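Rather than the whole complex, this shows some of its chains in their spots.
Chain nomenclature is as follows: A and B, assigned in order of appearance, with residue numbering initiated at 1 for each chain independently.
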Amino acid sequence: MRPILLHEDRLFPVDEKTRSIARALYQSVRDLPIISPHGHTDPSWFAKDSNFGNATELLIKPDHYVFRMLYSQGVPLESLGIPRWDGGESETDPRKIWQLLADHYYLFAATPSRMWLDTVFHNVFGMTDMLCSDNAMEYYDHITTELAKPEYKPRALMDRFNIEVIATTEGALDSLPHHSAIKGTGWDKRVITTFRPDDVVDASREDFVANIGKLGEMTGEDSHSWAGYLNALRKRREVFRDHGATATDHGHPTAATADLALQDCQALFDRVLTGKSSAQDQELFRAQMLTELAGMSVEDGMVMQIHPGSFRNHNEALFKKFGRDKGHDIPMQTDYVKSLQPLLNKYGNDPRLNIILFTLDETVYARELAPLAGHYPSLKLGPAWWFHDSPEGMLRFRHQVTETAGFYNTVGFNDDTRAFLSIPARHDVARRIDCRFLAQLVVEHRVSESEAAELAVQLSYKLAKKAYKLG
Amino acid sequence: MRPILLHEDRLFPVDEKTRSIARALYQSVRDLPIISPHGHTDPSWFAKDSNFGNATELLIKPDHYVFRMLYSQGVPLESLGIPRWDGGESETDPRKIWQLLADHYYLFAATPSRMWLDTVFHNVFGMTDMLCSDNAMEYYDHITTELAKPEYKPRALMDRFNIEVIATTEGALDSLPHHSAIKGTGWDKRVITTFRPDDVVDASREDFVANIGKLGEMTGEDSHSWAGYLNALRKRREVFRDHGATATDHGHPTAATADLALQDCQALFDRVLTGKSSAQDQELFRAQMLTELAGMSVEDGMVMQIHPGSFRNHNEALFKKFGRDKGHDIPMQTDYVKSLQPLLNKYGNDPRLNIILFTLDETVYARELAPLAGHYPSLKLGPAWWFHDSPEGMLRFRHQVTETAGFYNTVGFNDDTRAFLSIPARHDVARRIDCRFLAQLVVEHRVSESEAAELAVQLSYKLAKKAYKLG
């Protein structure tokens, strides 16, 4: 018997009683609309609604989950067509690159990339055999041909995927041309932006000083004074809200926060504006800014997402050759208890504040995050993130978080991806795993079937909509 | 079909073979007497044997597991009747407070609080429907009426709950009036105290200097000299032993221990007695005192419990308004390997020393605690504690500890609670989970059925009695 590319019971537990409950719960949420409140798709796709390119351009070259695995097994990034920063050559034949993926597809056994890709191949393109060396060109041609059809344009796929709303992520200095283009068309309700000010908050960036200058120009504020800088941020937030944003996002290396006196803020800002500040000052500035930004969220109601804990660009040689986001960001141990206290002491009890915490360090689920979210009214927990956005990672999240934080201090799933075609696959994995977790609670008589039915809808749809104020 | 409030197979695994073994093991230990060697019930209950008040007074207001969850979802503590330190007002109508719990009872799905409360409702008060908004007043009236009956007095409940012995916890300066009152009545065998000297050891407390003065008055020792202070502690330990204590308890922020030279001890003691010592000195003093107290345990045979790792009163605004123990203690990362070495180097091989270690940081189970307890004859491991005293937490404890430390370096269950009515429910969860764990070992042919039967009794009853010298 030929192996099935995608089994309808995938990810459900083997026990028949549990599986049948998981299956029933899943049936009840499978077709709910997708809320995608945090991600990295390109807004121009939805504004221009042009067809995507070939299979390789769409499915390999932007997906660092895919090429990091190939690289770890000795496949040079050049041969995968990853463009070089240093002017060197990279493979340009998309067929050769696709063949390389097919030849190494066995490496992905039991990884989430494999499940996402198989789901895309099967559900979006109708493939039924597993990708392998022999059928690589058949796959490539079929996918590339399909992509050229009208029903594969971005907006058609938004409908086919039943995506109710999708948030992109833009830097503070982005003029939001694509969101402006759809303004008033109705699509502005479905495609919204998110305010990510790392470019004007993280003084360790080479472009930080220049960015502060641009911030002043864009807003008409004196962005080199502490008060003017904060006002400029407030104005940018307003522009983002005017383009649909309900949330902000902050990708600092740590979760450090601070609450300095006003004169210390100005002095610190002056030091980082020199462009020659110490690493400690840069860290303190990011810490102070998280607290300032929380204060702005109290004012304007934007939901604040904190995503700490990634050691960016660990591989310096690769960074020089290929740049950022090439699969060499590595998670680090991350503290939340002491780090967040200054911010929480200032705003943590304010009912107007909504912070969603993420982590790459699973040791904090039961030890720090669940106890914090199970106490502070301003805190909720984002889903298992990045390396942990996987069946096992999601199960660990629920098993370690639920007993202390419950379900209602979590915010449903978000896909955090630039791989547009994989969005339904990712939400499908989350829905299957949550239904599996709930089914286990039912058969062990820890929640009733009717509670589980309501919780399945909450975890798949309602909690995300409420937490991100999208309702 | 109406959901059952409490299923007789709750917490057992779904597989029929495993479940039937778990059920059989559980049947063999379900009715064993309860040993409660560590907890926080009020000794006056057992001395005075008065009826408890209403449902709200007994089941909500003292239970920070309950009100922390409500607070995290926006319910103000004032509205739950939590008394304010700052003189502000709190809700006084117990019915309104009970209705609030009922309205938010869905938040507790899959939490241990839910299972404990349901078990109390069902087993102690005979309720059969789940608490909800509609039946809240019916619940309140029924429970409050029952509580007024003679069979709900504390001693009657001690018998009904089959509690063989219960330990309360008192500070070093407590004059133990309630334990004195029951002395010689027979109840002094069932209700014993525990010596918790944090009030005269932790120099970071505002009342530390005053407490040292009181310690001198109570004991007739010069408590401001190092030798006199230690002698005073010895005398208080003797008084506690005379009121049934077999154990001491130490709730330091970390597990740090030290072994200073005598003259350094005196100098350090002088510094902390000024009331203006540094945080480092306070930490070093606590560290030195753990070692001193271990030495006293070697002398007098009291079992030493070490409970480190809680960041107390994380929410400063809430602390100012409502005080301690209001659900805002958060676990921290905790080291044991380096921290305990000074104490262990001095006393760790002494067969007269018995230390029971607890943790809020589960990462140390397999990495530090099991290897330490699997080597040092003086060390044993307390059960999964506080946030981890839950079905998943207990399973993680057994899965991560057993292979290196075995079962006999653990000490059975303790409930660590002030919620008297929930004690049988808590021990019931522990017995079910341990039987479940053992059943899995049996069906996977890792222990025999006869071994599992003996281990079930050890984990439910014998190990606690032996470890706490209660036999």
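Going forward, contacts are C-beta pairs under 8 Å (C-beta built on N, C-alpha and C of every residue); 3 or more make two chains touch, one makes a residue touch a chain.
Keep in mind it's a predicted model, so treat the numbers as computed, not measured.
Enquirer: If 2 of the identical subunits are displayed, how many subunits does the entire complex have according to this structure file?
Expert: In total, this homomeric complex is built from 3 copies.
What we mean here is this: only the chains that are shown with their structure count from here on.
Enquirer: After a C-alpha superposition of chain A on chain B, what does the rotation angle come to, in degrees rounded to the nearest 5?
Expert: 120
Enquirer: Going by the contact rule set out above, which residues of chain A touch chain B in the complex?
Expert: 15, 17-18, 335, 337-338, 341, 344-345, 348-349, 351, 363, 366-368, 370-377, 379, 399-400, 402-409, 440-441, 443-451, 455
Enquirer: Mind listing the chain B positions that touch chain A in their complex?
Expert: Interface residues on chain B, with respect to chain A: 3-4, 7, 9-15, 68-69, 71-74, 106-112, 115, 130, 311, 314-318, 327-333, 360-363, 387-388, 390-393.
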